[in-house]
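Please read through the structure below; I'll follow up with questions.
A single protein chain has been omitted from the complex, and every remaining protein chain is retained in its original position.
The first chain written gets the first letter, and so on, giving A and B; residue counts start at 1 in each chain.
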């Protein structure tokens, strides 16, 4: 943080330290951190250790069950190594999750900031927009979008982001409203600082905690969403693997090759659980009021 | 289908009993024994489809699965048996030049109709209904599913309740085949209504062996025996068409016995081996009229060079695709014509998987590999996108396998699958794709005419009217297609169509992979379930289905 040292930043640094301590004392949060770090490491380092290419098709070796030779997780219907695919898919799915989180957090934060800071008509309209997006099941919206737009990883990421920024917007809006009237903002106003300066330099750092928590949970949610739409066939297209599309054809081979469904499913669950643990740990650590229980 | 003699005896017996309405009662009094006598229908059969029939007016825009209901409820004037022979249903005989039904120049049709047919609501079937049906199909404001052929009909004249004549604008050999899928609908059901929104469309009235009973949308349709049926059958009290939206579940339900006949979208090839071992189930493979193609868009610079198309064909490992991915179920083919057809050309050169040959052809044609290993010529990179409906697993597997093979000869194929709405919209119809994996049914019933797909004037992308999405334009072929369409006699037509197949095999506007083969399963004890390459739906002869 390069801002001039004001009382606010000093107070934040103090909070940070306490937050880190609290986070480190939360076993679930640590387990989550461990799960996510472990999985990420596996996804990026794993492919280097495996003797297989995730795209190499070997039809003679199709449907090999786990632990067949060097195929620790077995092979898929085209004889590709599932472990290799799983790790590459992990890179794709997590990239989608993170990018969708980044985009949706930016959208949500900006909208929330503007709505909360400006208030009045602008605020009302923006927050009604949030309600509109929240008022139908996002899977419906997600599928409608995915079904009619040429699917590519970038597009899927964007679609997920577009359907998941509302939570953040709402949180930021509420937080900003509570911060807005505080003394230091009035002080900033009196100093004649511009609105955007006040919004981004003064208010934003103060609502960073809730945003970080929401963002962590959004990663978890985005990974799940990618899995949902890819499972339903509207998501990331082969040959690029993603955890979701590895599950897409698994239903068909459920009886004959259940590992096709089990392996990526476990990976998704581990990743999402990990992010949820971290998110919850952060919530406690940063002392963010719990929204919706 | 049993043969025509049987039909004839049935008609006689009907006459013997006088009023058709009494037949069922009479025959049940007389008891069984004689093959002709009609036994009281008993039992039910549940047919499972993985798509839902939703359009019940057979002339409205519909898809394949909807026809599953039509054959039970309606009758066409004539129908086609599995061998490709026509036989009469509502007509007294199949119109041919020999019997005078069609004039020697192919321009005038004269049809005699049965006089013993009643609609399900009891009203008699007459020539007026035929006239109404043929006129409805070309009505401008009607959402007609097919105008081809019917738009040539002129001067429809009802001579008597059992006779109708018309004139064709020009001779059109495929018309009998079109009539064979033209179900006659009752004129009286449409009186005073907009045919697009008639109540009939959701509660159809036909002449067929089964009557409409009820539909539970999203679930099933129930049909009940029409005991007044004039022809063979019905043998069942009830036919239930059950919609099960998932092929895997569909198969599971055949295993558990929840459905009796597993029809459209059938058993997936990967379940074939297991299905064969099921106790008390008959599992058969039968040829379908569709051909799996790698359709090429000849408007794209990469595919304009025939050498490229040829080289790609050499790089297709058909045997592995069919034997491994499709479990050996479908049959490799070199043409668009089904093997079962009278017009099938079995002398076409057989494709060979040979990567060296493919490379040689490309080298010779001047496609040289660039620094990234991908060939190029005159600034055109040998790179294209292959698309198909997303979510079709077997196709996606085949695509990925091809991608690997093509890469080995220095060809870069990307996979860009699309949701169905996008894939088969302008992308396909207006030839915006590069390469598409498409299962195409080129024929109308048993007729060999494919003008819609191959005529130079059938290119929609160039303002034409048709399905020539390959943008395949060959004057030599145009001339042959015109010639073949104007000749009525099958013997004279055959050599023309054999020739056409040779030319298409040489030019390769699409790479033929295999002719579809479907795996149907049903419970032991059901009789009459029979494959028919000339009808695209399993229930084409549901009137004859019965339990032993």
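By definition in this document, a residue touches a chain if its C-beta (ideal position, glycine included) is under 8 Å from a C-beta of that chain, and two chains touch if they have at least 3 such contacts.
Going forward, contacts and distances are computed from a predicted model.
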- Query: Which of the following names does UniProt give to the chain that is not shown: "Response regulator", "Thiosulfate oxidation carrier complex protein SoxZ", "Cytochrome c oxidase subunit 1" or "Diguanylate cyclase"?
  - Reply: "Diguanylate cyclase"
- Going by the touch rule at the top, give the shown chains the omitted chain contacts. A, B
- Message: With the missing chain put back, one of B:100, B:217 or B:495 would touch it. Which one?
- Response: B:217
- Task: With the full complex in mind, choose from B:42, B:83 or B:143 the residue touching the hidden chain.
- Result: B:143
- Query: Which of B:159, B:421, B:479 or B:503 sits in contact with the chain that's absent?
  - Reply: B:421
- Item | Residue touching the undisplayed chain, where the options are B:133, B:176, B:444 or B:541 | B:444
- Message: Given that one chain is not shown, which residue among B:93, B:163, B:452 or B:530 touches it?
- Response: B:452
- Query: Residues of chain B in contact with the chain that isn't shown?
  - Reply: 44, 46, 52, 54-56, 61, 63-64, 141, 143-148, 196-197, 201-202, 216-220, 240, 242, 244-246, 249, 252-253, 256, 258-259, 418-430, 438-444, 452, 458, 460, 465-467, 536
- Message: Could you pull out which residues of chain A are in touch with the chain that's been left out?
- Response: 28, 128-129, 131-132, 134-141, 143-145, 147-149, 220, 224, 227-228, 231-232, 247, 250-251, 254-255, 258, 261-262, 265, 268-269, 272-273, 275-277, 280, 290, 292-293
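The criterion applied here is as follows: only the chains that are shown with their structure count from here on.
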- Centroid spacing, where centroids are CA-atom means, of chain A and chain B in whole angstrom: 48
- Query: Mind pulling up the chain B residues that touch chain A in the complex?
  - Reply: 246-248, 268, 270, 320, 324-325, 390-391, 393, 396-397, 399-401, 403-404, 415-419, 421-422
- Task: Spell out the residues on chain A that touch chain B in their complex, using ranges where they run on.
- Result: 55-57, 59, 62, 77-78, 146-148, 150-151, 233-234, 237-239, 248-249, 251-254, 256
